[in-house]
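Note sheet for the following structure.
Only a portion of the chains appears, each positioned as in the full assembly.
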Amino acid sequence: MRLEILSKSQNESFARVVVAAFVAQLDPTLEELADIKTAVSEAVTNSIIHGYLEELGKIVIECGIMGETLEVTIEDFGKGIENIEQAREPLFTSKPELERSGMGFTVMETFMDYVEIDSQIGRGTKIRMSKEIKSSRD
Amino acid sequence: IGEIKRFLRDDGMIKVSRSMKQTAAKVKMAKENLSKEMGREPTLSEISASLDISQEDIVIALEANVQLEYLYDVIHK
């Protein structure tokens, strides 16, 4: 599925439900679902705050299932990331004044099996993540 | 210790479908109680506040419940 939303803060929770409802097909555990929702929140929040600097823009979320693995991509067409290596570092934030923790990417990496960042200055940012839903084996 | 571990593990392994079924049952009861109290249908946010369950979880639980009821109908027809 493909979902397009505007970068409004209330759409962060909407994006979470949509992804959760999609994942429900794989009959995950509560923990797996919470992990995925948390990772999606971090990526969508990043698009809203860093990608579009709180202005209105489009965020595209795609989900697919490959066997027992969920694949999610979250894309914006905003500012882009200058230094991806640095952005991935725990505690790094370009907005310390907003009391951001700099842990967004670390959280995504912790809760998902795989996280890839694709970004170009002035073009936007695309995060691809995947996670195997182990419980779907039983 | 084995018991505790099993308890923890079982807890972590609760399937969403099971927990959603419980949420759906709570939502149904809250809806009836609040309707009586207020003399009108409660809104989603009022049910959410009274149960301390997020609106997102309620929305998903309502759907999970429909599906389970539907499955039940199919199986027991």
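To keep things simple, chains are lettered A and B as they appear, and every chain counts its residues starting from 1.
In the analysis below, contacts are C-beta pairs under 8 Å (C-beta built on N, C-alpha and C of every residue); 3 or more make two chains touch, one makes a residue touch a chain.
Just so you know, these numbers come straight off a predicted model, no measurement behind them.
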### Summary
Across the whole complex the per-chain copy formula comes to A x2, B x1
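Basically, only the chains that are shown with their structure count from here on.
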### Query
Where the CA atoms of chain A average out and where those of chain B average out, how many Å apart are those spots?
27
### Task
Please give the residue numbers of chain B that touch chain A in the complex, ascending.
12-17, 19, 56, 59-60, 63-64
### chain B contact footprint on chain A (complex, rising order)
13, 16-17, 20-21, 24, 27-31, 33, 135
